[in-house]
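All protein chains but one are shown in place.
Entry: chain A
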Amino acid sequence: MRLLAPAFKFHFKGGRRTMILSVLSSPALVSGLMVVRAKNPVHSVLFPILVFCDTSGLLILLGLDFSAMISPVVHIGAIAVSFLFVVMMFNIQIAEIHEEVLRYLPVSGIIGLIFWWEMFFILDNETIPLLPTHRNTTSLRYTVYAGKVRSWTNLETLGNLLYTYYSVWFLVSSLILLVAMIGAIVLTMHRTTKVKRQDVFRRNALDSRRTIISRRGMTIPKKRYFSSAAGGSSDNYKEIFKKYLLESEYRDFPGLRDHIDKLLAFLEPREILYMVRTFPRDFSMLGILSPQDIRAIIIAHSRKQWKPPKKGND
């Protein structure tokens, strides 16, 4: 009993502020312990939220109202919510306490003891209230005279510095946030996420006359070809159609100009147009194929029966 007597001499001095400080800091210390030892991963995200709330209360106690309001917004609203998103997104199983935690206890215990030992260099032994060596010394008092002359709010004092003299810090912090945002997006962007991109080479191979636009007149010249006012009749329909083809948007098709007489000899104009629109690159084949084959291909393709020829036949 005599050894425990100094501990029982501890009496509560110092009024309401100390009581609020103790009430606020105790759950925070317990939560700091429980973060690691919680079985449910959601619980181990909720415990730091408790720490953040208690820190905000402590900041109010210090009189820093702005920091007390900003700190939950940043810490709880951004950081803890992000952690909760990740915990919910990945089905982290409820884990048992790992049996191998004692494996790391020697090294981490030594590091912890070093920190604990360093703590006693900084703290004065006499001002820690719960140790049995506590004596009746006065606490540090500091009279803030500036507050008696004209009192600024916390926001005003911060703004007085942060936007004028240290504005570079402010802008650099915005750059840090920009880098974080871009980094998070770039890191997690997946090819299978719905980002519509265009493969230019594939598009060019499929439909080159729409992909590559020649600069020399993109539209069909607006001329009347077939009306009777322009000199058209049912007799010279094929000549007029040939003139139309050579001036239309299909005029640069490879092979159209060379073979157009041959085509017009045995194909109807609408068949020529059909062939131009469906096989835009195959005019060089006209020198190889016979007319009956071309007509058969067009008819079969228009009836959706056409199959591409097997390799090895030609």
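One rule holds in what follows: a residue touches a chain if its C-beta (ideal position, glycine included) is under 8 Å from a C-beta of that chain, and two chains touch if they have at least 3 such contacts; residues count from 1.
One rule holds for everything that comes next: contacts and distances are computed from a predicted model.
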"NADH-ubiquinone oxidoreductase chain 4L", "V-type proton ATPase subunit a", "Rhotekin isoform X3" or "Peflin" - which is the UniProt name of the missing chain: "NADH-ubiquinone oxidoreductase chain 4L"
Residue of A:108, A:153, A:233 or A:302 touching the missing chain in the full complex: A:108
Touching residue (missing chain; options A:33, A:206 or A:296): A:33
Residue among A:23, A:180, A:205 or A:246 touching the omitted chain: A:180
Chain A residues touching the omitted chain (full complex): 14-18, 21, 25, 28-29, 32-33, 35-36, 41, 44-45, 48, 51-52, 55, 58-59, 61-64, 67, 70-71, 74-75, 78-80, 82-83, 86-87, 89-90, 92, 95, 98, 100-101, 104-105, 107-108, 111-112, 115-116, 119, 122-124, 127-129, 139-142, 144, 146, 154, 157-158, 160-162, 166, 169, 173, 176-177, 179-181, 183-184, 187-188, 190
